[in-house]
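A short write-up of the structure that comes next.
Heads up, one of the protein chains got dropped from this complex, but the rest are sitting where they should.
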Amino acid sequence: MIISLVIHGAPGTTQGAQTALTFCRAALAAGHRIYRVFFYEDGVHNANALSVWPQDEQDLNAAWASLVREHELDAVVCVASALKRGVLNADEASRYEKPAASVEPAFDISGLGQWVDACLNSDRVVSFGV
Amino acid sequence: MSTLHIVNKSPFRSDALQRCLALVAPGDSILLIEDGVLAASLSTLADSVSGRSVTCYALIDDLAARGVSAADTCIRSVDATGFVNLIVEHRNSLSHG
Partner (left out) sequence: MKTLTFLARSAPYGSSKAKALLDMVLSAAVFEQKIQYIFLDDGVYQLLAGQDPSSLAAKNVSAALPALELYGVDQVFLDLASLQARGLSTDQLLIPVTTCNAADISKMLAASDMVFSL
């Protein structure tokens, strides 16, 4: 089955992003196809490559980046949510004259159209961290 | 034609479970995750769905993390694979905020 995820929660604040990660791994292990993981609102913080976690905690940002790379997942952060929260790629950092790019390069920054596209092309869409 | 209702809030801090119970239809299921599993040890949830053809589940990792048991209720424990299976088995899912 083709499944997409929408993640609303920031890592380390609420449990939703962790629940989504575990769900995503289980779905892949069961042979399902993950069409897209869409990060919305505070969920975009999961794609921040500049976060540094304490050594005795699981680095959720790194865990997402590693899952996305390993399975070549289509991971998209909502551009409107991301810019507001300082999750920028190099192009946007330059365009808005900000000192650094912060998005994990394995993630794409795009619009809500990508979420609609996920709805149209998936059998199921599951929301986490609402 | 059924919905998987996902509840992630404590029944003592939020009315998400109550709102879920108001919308749940015969053939639907309820999955308690995160702080939602705090409802798993209560008889009130079981009483609410009794006779309504609604099955209740709770995510086992969230129960274990909180030291909460669903053993005395009709709530079934599922792991992450069970969660995925529930998503597959239901036509849609509703994450109650």
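The first chain written gets the first letter, and so on, giving A and B; residue counts start at 1 in each chain.
Keep this in mind: a residue touches a chain if its C-beta (ideal position, glycine included) is under 8 Å from a C-beta of that chain, and two chains touch if they have at least 3 such contacts.
This structure is a prediction, so every number in the text was calculated from the model and none was measured.
Chemist: For a quick check of understanding: of A:83, A:101 or A:119, which residue touches the chain that isn't displayed?
Modeler: A:119
Chemist: Which residue numbers on chain A touch the omitted chain?
Modeler: Residues in contact with the chain left out: 6, 8, 40-41, 80, 111-113, 115-117, 119-120, 124-125, 127, 130.
Chemist: By the contact definition given up top, give the residues of chain B that touch the hidden chain.
Modeler: Chain B touches the chain not shown through residues 1-3, 19, 22-25, 91-97.
Assume only the chains that are shown with their structure count from here on.
Chemist: What is the distance in Å between the mean C-alpha positions of chain A and chain B?
Modeler: Inter-chain centre distance comes to 25 Å.
Chemist: Can you check the complex and tell me which residues of chain B touch chain A?
Modeler: Contacts found on chain B: 6, 8, 33-35, 59, 61-62, 79-81, 83-85, 87-88, 92-93, 95-97.
Chemist: Per the contact definition, I'd like the list of chain A residues that touch chain B in the complex.
Modeler: 1, 3, 14-16, 19, 22-23, 25-27, 29-30, 32, 124-130
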